[in-house]
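For this depiction, one protein chain was excluded, whereas all remaining protein chains were kept in their positions.
So that you can tell them apart, the chains are marked A and B in the order they are listed, and the count of residues begins at 1 in each.
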Amino acid sequence: MTIDNKGADHGMFGTHGTGDTSGYGGLVHIAAGAGSSQRPFGGYFDQVADDLERAYPDFNDAIERVVVDRNELTLHIKRERLVEVARTLRDKLKFEMCMGVSGVHYPTDAGRELHAVYPLLSITNNQRIRLEVSVSDSDPHIPSLVEVWAGNNWHERETFDMFGIIFDGHPGLTRILMPDDWQGHPQRKDYDLGGIAVEYKGATTPPPSERRSYK
Amino acid sequence: MSTYADPYASSRETTEGTVFSVTGGDWDSLVTEIGQAKEERVVVNMGPQHPSTHGVLRLVLELEGETVTEVRCGIGYLHTGIEKNIEYRNWTQGTTFVTRMDYLAPLFNETAYCLAVEKLLGITDDVTERASAIRVMMMEFNRISSHMVALGTGALELGALSPMIFCFREREKVLDIFELVSGLRMNMAYVRPGGVAQDLPEGAVAKILATVADLRKSFKDNEKLLVGNSIWMKRTEGIGYLDLAGATTLGITGPVIRSTGLPLDLRKLQPYSGYENYEFDVVTADTCDVYGRFLIRINELEQSLRIIEQAAKKLQASQGQPVMVADKKIAWPSQLSIGADGMGNSLNHIREIMGSSMESLIHHFKLVTEGFRVPAGQVYAAVESPRGELAAHIVSDGGTRPYRVHFREPSFNNLQATSAMSEGGMVADIIGAVASIDPVMGGVDR
Partner (left out) sequence: MATRRPRMGLEDKLPSGIVLTSVEKLAGYMRKNSLWPATFGLACCAIEMMAAGAGRYDLARFGMEVFRASPRQADLMIVAGRVTNKMAPVLRQIYDQMAAPKWVLAMGACASSGGMFNNYAVVQGVDHVVPVDIYLPGCPPRPEMLMDAILKLHESINDEKLGPNRERVIKEVEAAAMAAKPTHQLNGLLA
């Protein structure tokens, strides 16, 4: 059982690269290394993987890793194959619904900093899987899945707004949550939380991103 | 708009004339541009402050007379950065932030978050039955109160004033239960990772059963007013049509997809918190219109009452059981009681940690200030909220604070259907369509 991860981190007080400002972070946290899960995956995951391999023969080329963790299946896909695999999943494996796009920024994972996670739901088979695409900060382009599942329209706009991932082929990729002329992508780890210090009667409480960090 | 080169928001010529893509931004430049086109089209902005747009939703309409040719939603006026804020807080403090996303269904937000955290911790099976029963009961009460606001404000926006008063009257009864159990009417932060914050007080179950009987009688007031009312039906039948194909490709869940006939309900499909042990029906309609969704919401109220009665029986049977996991490294808050100055740690607990056991004191201190650690990984946990599938995608890096929390909100997703539902209809029908989607802008913008 392997867990996907952004690299080991050492430190006396607190961990770098996270919002953990407790100062009690302690020592090495998590092992690095992300391998694939080995077969058998358990549950319906084997059947899904087999069906996908049958329907999409380039399975081993397109899928970088298969991770089964906490009873959930994650398929890490190369971005070039994303649309084809998505279409196969929708048409052949009956994953009718895509529950949106969730972006995650791992600044310590060099070359693969931005991840886009697509949870899929199959109503006919009552199955859930997850697709994950990783791109680097210097080339944050992912093909858009709006043609496959139209509901991804706003989700991709939100991921662009918050992380700066550019979805090629999106009908209108603009900011959706922030004002249109906002600079920066707020939910990236290198974007500060942006709070102000609270001052009252001579004492100051620093904003949440600057509190009690023992680094 | 073409005052600056925006490759995604521009105008293009088609066989039917110039088509302008509107994505927000400079209103004046767009209007001058369209004015120069000498068309009969009217561009109207139903701005973020509007009595009928269900919150701070901006609708940009292109009208030809009374017919709507284009509808675009402008959202983000309530984007509070909750998801990023949680990254700087404990796992337990995340509950208080997450509760304020979809503020009409706070318990659903909390439960989705806590189910995800529990999945990451691996303690899903350790959550006690009593805690699960309390969660189910509170969620179903929340479903009732949320539907009451949906029905009341939807009716108000379409011109019916009395249902609003009736609905808020019922909602107050439900809020009384919330206040009795958790201390707050809204945004309670009651469901915590591992269980719930505190047990039910004395006499709560009796009050719950009395309220259920009361509500069952009072719901008839609304039904008598609106169901079968010819004016109401004229305003809602055939309006906001969205069939199954449209709903699945848009990823729409909740009453909207159930109005197409598909009985998609996560409580039955992928049960959580013990929902497989409750008897209730999934309400559907097959008219795919606003009236169908309205009937679904009215009937879901009765199903929620059924579930609450069954949960109350379970609670009576499990009296005295703990409501938090047994693992003391995670369970917090613990041992609360009501004192002279309000709610706080029980005096016995304080006596123990201050008086007799240094280890308890250290443990309590560390648990409260640092919080517990969650092993690394990512997880996706979904619940069936009154608006559809509400899910939390949580990534942990092994620390005391979440690495990334993303909420898949049903309102955000479902609001994309506004264009499909309203274009080609009349202006007044947009209001009905949006009211039937029942978006909560706090959830849309987070």
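Heads up, the rule we're going with is that a contact is a pair of C-beta atoms (placed from the backbone, for glycine too) under 8 Å apart; a residue touches a chain by one contact, two chains touch by 3 or more.
Values in this document were obtained by computation on a predicted structure and should not be read as measured data.
Participant: As a test of the contact rule: which chains in view would the missing one touch?
Facilitator: A, B
Participant: Please pick, from B:Arg100, B:Arg306 or B:Lys366, the residue that touches the omitted chain in the full complex.
Facilitator: Reading the full complex, the residue touching the unseen chain is B:Arg100.
Participant: Just one of A:Gly100, A:Pro119, A:Pro140 or A:Pro186 touches the chain that is missing; which is it?
Facilitator: Touching the chain that is not displayed is residue A:Pro186.
Participant: Just one of B:Gly76, B:Gly94, B:Gly195 or B:Gly425 touches the chain that is missing; which is it?
Facilitator: Missing-chain contact among the listed residues: B:Gly76.
Participant: Tell me where the left-out chain touches chain A, residue by residue.
Facilitator: Listed in rising order, the touching residues are 178-179, 186, 191-196, 198-203, 207-208.
Participant: For chain B, which residues touch the unseen chain?
Facilitator: 47-51, 55-56, 76-82, 84-85, 96-97, 100, 103-104, 149, 153, 164-165, 168-169, 171-172, 175, 185-187, 441-442, 445
Going forward, only the chains that are shown with their structure count from here on.
Participant: Taking each chain's centre as its mean C-alpha position, how far apart are chain A and chain B in Å?
Facilitator: Chain centres of chain A and chain B, defined by C-alpha means, are spaced 23 Å apart.
Participant: What part of chain A is in contact with chain B in the complex they form?
Facilitator: Going through chain A, the ones touching chain B are 3-6, 15, 18-22, 24-25, 29-30, 69-72, 74, 96-100, 102-105, 117, 119, 121, 123, 126, 128, 130, 149-155, 158, 172-181, 186-187, 193-194, 208-209.
Participant: Using the touch rule from the top, collect the residues of chain B that touch chain A in their complex.
Facilitator: Within the complex, chain B touches chain A at residues 6, 8-9, 21, 23-25, 75-76, 79, 81, 83-85, 87-89, 119-120, 122, 248-253, 262, 264, 269-270, 366, 369-371, 375-380, 382, 389, 391, 393, 395, 397-404, 406, 408, 412-413, 415-416, 445-446.
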